[in-house]
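Heads up, this is only part of the complex; the chains shown haven't been moved.
Letters A and B mark the chains in the order given here, with residues in each chain numbered from 1 onward.
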């Protein structure tokens, strides 16, 4: 796990202690499921569930070093501890199961805990995006394509788009949660050779999981690769938003800035600098999470009923990707909380294009007035080029163009440059983006 | 597009002709939507829809070479053709729209055509997997983990697992189809600055698509990256199956072989060779499709209301990945149709492990008979090691072990080695895998 980026909640989930706890939770549910049939006394079961388990992790680590096998080490440690206290139960611990029954079922529980944290993270972010969208509903700014001014947009609409993307990613994470909610207790090679399907049904039901219909020795890894994609897309969304803030914070643009603490120093050399380092960090982390994906997909193609090559990959990638994404969402929330937005500067920048951003409106009015599209296009482009070169406002240029004047009155022309006309659509776009 | 792997149906979908056709389909739906409001005569609309469009592709290519802009070239070509025939319509062609309105909406239509082909491909494959699973329901073979014999399995159960994975991928493709079914006609920077949302609603409804709630200038690329993952997982599934067949065809295993044509030659040097070249090819193609994914994810982070860096990526990857996956599914269907399966050899190989594959059953019977798990484990392992070294059948070894004999009768021991006992679960697993 990446310490630098690890927040406590997500760290706990991926820590060894929780991992062991979840594995024991599965063993316990299994013991409960077979207790009656195998005659395990209720007192033993109770002892097993309530006994102190401190120090188990250290014991397991020590035993694993000897046996080279994690689950066997866990069983030995637990077995030793309960041998006297719960002799019958000890014999039936892990009865007829294979390691992957425990590992994969516990992993499903772990993924569910993790994804719930991510869902909560995203909801915090989405709430802020919605709030900011509302606040800047009519903060007009240049819409930009290719980095070049295109037509006006409001910062609120931009944020409503982010809000919609946040919600899409929330939906993806929830879908991923379902994909990850499959366990198995079908034993070695998945054939229920020792213990029948009825016990699997009871155990998974108790854990809130669904049975893998036809497992190999493991829950098939296409599920995990599918699950993982939701993380990659979530990271990419944050990256897209962070990238935009970096653009808005460029010296020449300066329409927004990420928060900059009092004691913070932007540069060891240049004290005046306020750099979008949080957002840059978010872009880097997304790059990282994205890169993991190919390994998760490669994991699908295990040999026969499974080899164990996926294990090292998952040991590294699953904690790291969850930790990094959790960190990203928390950091991005912080960015949004302290985001500096400069609406006057947005307007100022928009005005820099001298009205050219309204060119299409003029073009269409000329078409409405009877010109062919090609004629109108050339007429508008001619005047646009003139504005571009002479810095004469576009409206002025058009007003002094005789051909235009013949088609459009001054009032008609002026109407093309009026932002008020867009108010209704702005409101509608916010609503479409789920912003109340 | 990759000629070598291109099948006609998928080629057609991704060909320039279809692309133009779909773009015109969008323009046409838009003209219909605005016809009444803009007073476009019904006759002009009819002319537009029925007129011959032959040679349009060549014209567009020529015009694009001049203007450097594909949609403008298309509009010029169409405009020129309908100028006289439909003068009013010509003026309102593409009225208030931006290129991406057409491109992305047409892309949605194209993706839907493509994914429907893939769904049909998978259904063919799934049907064969189901049929084979049924046919080999009780073809016992070694279940293998780590490439080493584990416990018995049937080839039918293995195939039922594939069938279940095929169905998961079918579900993913259908979900991807929904994700791809979003169009936009919200104009430059997505703000409906020229044409209101009501027209978008009409157009997309006519095309069977849904409106992107808050678009930038384009439909946001997280949708396409999400869509694409379904292709990657489909390819990985075929790869996993092909990998298994390659393993089964290894000289020492030889439990199955991919079809080998009469005139086919396996090697330019060694005439006796029958190589799983089709399956190896499938593994390579999956590698290819998987590698594309990172570029599709990178495409999400466009600048501001969009740059055009995603375009070249999609131009290459979307046709190539669809063509390759369509080819993979068709080729895999062919592999299944001609698959040679050798049940006797499967049984023969299973018998090679001298009964060790039943070791766990013995272990559990010893536990039932009162041994601790640890005691039983060591007892079984001791005898297993002996069998491993002396090649004495495992049952024999156990029978001559005094400690075992004290716990289990000969009859009990023999019962551990009886495959009949698994019949019911095999049937259940097939049912769980959706095999009737």
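Observations on the structure shown:
Going forward, a contact is a pair of C-beta atoms (placed from the backbone, for glycine too) under 8 Å apart; a residue touches a chain by one contact, two chains touch by 3 or more.
These figures come from a predicted structure and were not determined experimentally.
For this complex of identical protein chains, the structure file gives a whole-complex count of 4 copies, while the figure shows 2.
Convention: only the chains that are shown with their structure count from here on.
Note: centroid distance chain A to chain B, computed from Cα atoms, is 24 Å.
Here chain A touches chain B in the complex through residues 75-76, 79, 83, 90-96, 143-147, 150-153, 157-158, 160-161, 163-165, 168-169, 172, 187-194, 196-197, 211, 213-217, 220, 222-223, 225-226, 229, 232-233, 236-237, 239-240, 243-244, 247, 283, 286, 290-291, 293-294, 297-298, 300-308, 360-361, 364, 367, 370-374, 422, 425-426, 428-429, 432-434, going by the rule given at the top.
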